[in-house]
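The complex is shown incomplete by one protein chain, all other protein chains being positioned as in the whole.
First chain written, first letter: the chains are A and B, and each begins at residue 1.
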Amino acid sequence: MSRRISQIVLYALLIIGALIALMPMLWMLSASFMPTGEASTYPPHFIPSRITFAHYGDLFTRLNLGRYLFNSALIAVIVTAVSLVINSLAGYAFAKLRFRGRDRTFRILSLGLVLPVQVAMLPLFLLMKNLHLINTYWGVIIPGMASIFGIFLIRQYALSIPDDMLDAARIDGASELRIYWSVVVPGILPILATLAIWTFLATWNDFMWPLIVLSDEAHYTLPVALANLSGEHVQDTELMMAGSVLTVIPVLAVFLFLQRYYIQGVMAGSVKG
Amino acid sequence: MGASARAPSDVGRAAWLFLAPALILIFVFFFLPVLASLVLSVTDFDIYAIANPPTTRFVALANYTKLFHSPEFWQALKNTFYFAIVGGPLTIAVSLGTALLLNAKLVRFKSFFRTIYFTPFVTTLVAVSIVWRYLYHTRYGVLNYGLAYFGIAPIDWLGNPHWAMPAIILMSVWKNFGYNMLIFIAGLQAIPQDLYDAAEIDGAGPVRRFFAVTLPLLGPTLLFVSVITMIGYFQLFSEPYVMTQGGPLRATTSVVLMMYEEGFRWWRMGYAAAIAFVLFIVILIATLIQFRLQKEHA
Partner (left out) sequence: MFLRLSSRLVLVGVLLACSNASAGDKTTLRIWAMGREGEVLSQLIPGFEKEHPDIHVEVQQIPWTAAHEKLLTAYVGDATPDIAMLGNTWVPEFVALNSLAPLDSFADQSKEIRREDFFPGIWKTNVVDGKTYGIPWYVDTRLIFYRSDILAKAGYKEFPKTWAEWTTAMKKIKSQMSDKQFPMLMPTNEWPQPVDFAMEAGSPILRDGGRYGAFQQPAFRKGFDFYLGFYRQGFASPVSSSQVSNLFQEFERGNIAMYISGPWYIGEFKNRLDSATQKKWMTAAMPGINGPGVSMAGGSSLSLFAGSQHKKEAWRLMEYLSRPAVQLQFYALTGDLPPRKAAWDDTTFANNKYTKAFRDQLERVVPLPQVPEWEEIATTIFEHGEQAIRKAKTVDQTLSSLDQDVNAMLEKRRYLLAQSKQP
């Protein structure tokens, strides 16, 4: 009997929690379809009185959102692809290749995890200026191409690759690079998937650095463009909601389709070996 | 084990080649700038200097003394601590609570709820900050509408200096609890069922079991979660930038926001570098304290 009650209570709590978790985004979606002005009424409307796509139209025509979508996608894809290769090479090397200075280098790298990235931003900006990379895609892409966190994640996973497999390949005469490509990469595919999703999401959502580096709207990523628009159009609630929806949908889609890998990765990465 | 089939020097060379891209990138675009920040912080590098570098002056610790005498800086520090020390435990508590809920044996559809709870974490911070800015609207916002149901007068969430930071904390808890929740779920699942069974046999109720079995065994997970949450929260920036521009009355200006304003709005880069460095020291100390506390409890 009390088992039943416990169950009901549990489900009730879970459902309330789910509503709280989803409510802001549901309202955002709903408001994006409302005619101008309807989102600023009292009592607030939860459902649009009539559905209009005008704001979405505005965003793509007048306000150039297609361009920003493209910029975000381009940068996120390039960073993800490149960093997967760079981080996995390094992570594997730390895990499985024996060389002098390995542990010392690794320890120094770990120090980097404690350093907040903002400390680097001012000189990094000046460095980018001297490299003429301010306001370019590369200015945003390059700092993201290697990440200490990514290296750690890969290394953790790569530790579990059996040494015999690697040695067998060496005996067969395969070069280290070949071993990496044919033996290691297939072996760490799950963590690569996790890291890919993680990197994609983090790059898509990144705000502060693109805000600093990009001054020309032609290069803006979605978050920067959105913040820009919200400064200008603070009056246009419905328009801003449409912009937010468009910013959030791609990452939500990536997450929902690939959540298995992502969630597994988070949970696996947290269990210390 | 078997003897290695390749000369160690060959392996070593390959290893450095594999490491080269990552190490070079991280060194040039991260470690070097961090060191440069230290150098920058002892100069008065500003917009005049960008136009005309020779006008830079070496000022030793003047930026730091100016910082410690600046009421704006202490306020930013206080705001950041307020956010981290209230928001951190709150987020962790909600994460733990939902993790416990989702771990309960009586619950089905676990992964469905898990996905829903994780969704806020995945969304773009700038986008949700804009949404919440409207939710917090004094007259037309949904939150005040909800409060009205309980007979509570409308709160000027983002306009009242006392409520602005709590507003941002509330939003951050909503956005971030999902991530820690997953980590707690993993940690909870790692606790062997026998320990619970043994405790139950000893006559312990659910609450007692939680304190006697769950909490102690979650120790390492709790430490991990609090450290990463705190480090993240000390870096507060996007929320005040988008929602309140650091106001009202600088009540939501965080250390990083102040660094951004000084460095990229007013181009007092030497001064901003000093702020960044102080942030680093603060985070370092906070992390060390947490480790020490955990050591004592273990």
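Everything that follows uses one rule, which is that a contact is a pair of C-beta atoms (placed from the backbone, for glycine too) under 8 Å apart; a residue touches a chain by one contact, two chains touch by 3 or more.
Keep in mind that this is a model prediction, so the values were computed, not measured.
> Write down which of B:A51, B:A153, B:V207 or B:I281 is the residue touching the left-out chain.
B:A51
> Which listed residue, B:L17, B:L61 or B:L249, touches the chain dropped from view?
From the options B:L17, B:L61 or B:L249, the contact with the absent chain belongs to B:L249.
> Write down which of B:F68, B:F211 or B:W266 is the residue touching the left-out chain.
In the complete complex, the chain left out is touched by residue B:W266.
> So that we can see where the missing chain sits, which residues of chain B does it touch?
Chain B touches the missing chain through residues 44, 46-48, 50-52, 55, 133-134, 137-140, 158-159, 161, 244-245, 247-250, 264-267.
> Considering the whole complex, not just the chains shown, which residues of chain A touch the missing one?
The missing chain touches chain A at positions 37, 40, 73-75, 77-78, 80-81, 125, 128-129, 132, 134-138, 212-213, 215-218, 228-229, 231-232, 234-235, 237.
The definition used in the following text is that only the chains that are shown with their structure count from here on.
> Need the CA-centroid distance for the pair chain A / chain B, whole Å please.
Between these chains, centre-to-centre, one finds 16 Å.
> Residues of chain B touching chain A in their complex?
1-2, 4-6, 8, 10-12, 14-16, 18-19, 21-23, 25-26, 28-34, 36-37, 40, 98, 101-102, 104, 106-107, 113-120, 122-128, 130-135, 137, 139-142, 145, 174, 178-179, 182-183, 185-187, 190, 220-221, 224, 231, 234-235, 237-238, 241-242, 256, 259-260, 263-264, 269, 272-273, 276-277, 279-280, 283-284, 287
> Quick one: which bits of chain A touch chain B in the complex? Just the residue numbers, please.
Checking each residue of chain A against chain B gives 3, 6-7, 10-11, 13-14, 17-18, 20-25, 27-28, 31, 39-44, 86-87, 89-90, 92-94, 97-100, 102, 105, 109, 112, 114-127, 142-143, 145-146, 148, 151, 163-164, 167, 170-171, 175-177, 180, 201, 204-205, 207-208, 212, 222-224, 226-227, 230, 237, 240-241, 243-245, 247-248, 251-252, 255-256, 259, 263, 266-268, 270-272.
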